[in-house]
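Heads up, this is only part of the complex; the chains shown haven't been moved.
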Amino acid sequence: MTLRIGVVGTGMMGQDHVRRLATSVPNAEVVAVSDVNLEQAKRVGEGVGARVFSDGHDLIGDDQVQAVLIASPGFTHEEFTLACLAADKPVLCEKPLAPTIDACLRVLEAETAKPRRQVQVGFMRRYDDGFRAMKEALEAGQVGRPLLLHCRHRNAATPPGFTSDLMITDSVVHDIDVTRWLLGQEVVAANVLKPRPSSKAPEGLQDPQLVLLETAEGALVDVESFVNCQYGYDIRYELVGETGTVSLGELAGVQVRQQERYQGRIPTDWRERFGAAYQRELQEWVTGVLQGQVSGPSAWDGYATTAVAEAAVESLNEDRRTTVELVERPALYA
Amino acid sequence: MTLRIGVVGTGMMGQDHVRRLATSVPNAEVVAVSDVNLEQAKRVGEGVGARVFSDGHDLIGDDQVQAVLIASPGFTHEEFTLACLAADKPVLCEKPLAPTIDACLRVLEAETAKPRRQVQVGFMRRYDDGFRAMKEALEAGQVGRPLLLHCRHRNAATPPGFTSDLMITDSVVHDIDVTRWLLGQEVVAANVLKPRPSSKAPEGLQDPQLVLLETAEGALVDVESFVNCQYGYDIRYELVGETGTVSLGELAGVQVRQQERYQGRIPTDWRERFGAAYQRELQEWVTGVLQGQVSGPSAWDGYATTAVAEAAVESLNEDRRTTVELVERPALYA
């Protein structure tokens, strides 16, 4: 049994998903792609023998398409996700679910009218071996009750047009989701601190930032977001519990010793670091959909993460601690 | 396009391959399985909707089967591989290609009568990220010309009936293949040294062994083979060149600190350590066969490795250094 998938958006992220679905995920077939850049969509679609659309709504409405993967720009996520819900087709929406709280709530409203979940949000870290091992260690009681979480989120450099707000809504959202998922608690407050910006970052970009999050049960999270760190893509975590710590990110791989130095590679591309996680995400999604269930990160996770990100952006821009108020959690996401 | 594969042998290794082909390798379908243990074959075959045979020859002759994966016991590899060649079907044969030099030569003879390669041998380490990175570092000149190679090959415990010879023909064969592939040289001599056997190993098993190999260009390789080391599955390498070293096997993953100790997991199962390598091996094989070419480890590699293993077994049993003489390398394997 094969799942016939349509991919909305054929930019870098969409291309990556198409390639992965076509070559590395069993029981998946990319039957349609769409992009406002029709030429790009054609190039991508031809490679896998998919039908090509310029409008995502046409793709979603296509009878051949059984399930949809949304990889278009964030501001379009709401409308496409709502269209999928209207068409009763399962959807894997890249993060964010939607860029504003209100937009997320509209998706929640539409999905909660359904008897069961149809929306999954693309928080792929939950599928990474290392993050899963951290969660297992925590849940096995190896470090006691969690008190602090230290996160490092570094990229070598940003693409043109990247903004200080995007550092939160595009990068730190992953750390927000990990915090919620790992600790099993909602985030209730945010505070963004601003060291002197790096002279290697584009003019005007507040890079790095230190994003502080507080959870419902009083754990304190600090996220270093540094997206022009120059040296590589580096994700590290340390969770501090009452009796011990569990950390992620020690460097492995091959080590060379030469000229009075030992040394090893640091990846520069997040697709290298999280390639296996993306593959597992897609594989589990395909398998789940074929079996009639969606169980990955939910629209609720998408909403809550956007709510925290919005509070953090407000803190960034107003230089004060902000709080997060969530609506009541619908039963669908219990 | 999907490759219809028949799997000969449904023991632990065969089951693992069937599961992987069915769930994680795109464009592959397991259409038939066979085992002398028909009940086992049925259980495995039912899970994937495959036809079931008790005789591998019937499977190989089946019209539905386009390519064959041999995972039956080593002593049957020759006959099944020859049958595949006779039927002109591409074959991925688990190591060893065959347990004796003569048997391997018969396979070489049959394949070299063909216009191109059809046989691949299952040396999956060549598909592991770490081993590939070592080879890249060497070929990039990072450590200079190779002089020494230190290998650790440890298993927690052996299954019943494991013998001192099998420690070489079943375990060290991997290190022999890595030596040849990594250094790009044939092995010309072997010498097996015997420390006091571990009291944790079964009575009569010479465990551990220190297997010394000499290559054509004078590099010296030492392989510690210790298959009842108790603590886990542990594979480590260090290649020493004229200007530096490159090593594989530093421990990564999640690290826990508690009770005055830092600690991390060591896997116990080789399938965990090499799961990604097996997947890539199958994936590249399937892709290659569909494109009409077989490019992985060849029957020549299978032959040369068996020749070295045979010399090492002789050294083990006669307590002396033995030499390896290979036939001339056929042009097919240039």
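In order of appearance the chains are A and B, and numbering begins at 1 in each one.
The definition used in the following text is that a residue touches a chain if its C-beta (ideal position, glycine included) is under 8 Å from a C-beta of that chain, and two chains touch if they have at least 3 such contacts.
Everything numeric here is computed off the predicted structure, so don't read it as measured data.
Student: Of how many identical copies is the complete assembly built, when 2 are given in place?
Tutor: My count for the entire complex in this file is 4 copies.
Keep this in mind: only the chains that are shown with their structure count from here on.
Student: Where the CA atoms of chain A average out and where those of chain B average out, how many Å apart are those spots?
Tutor: Taking the average C-alpha coordinate of chain A and of chain B, the gap between them is 38 Å.
Student: Under the definition above, what is the set of chain B residues touching chain A in their complex?
Tutor: 22-26, 28, 129-130, 133-134, 137, 142-143, 243-248, 250-259, 265, 276, 283
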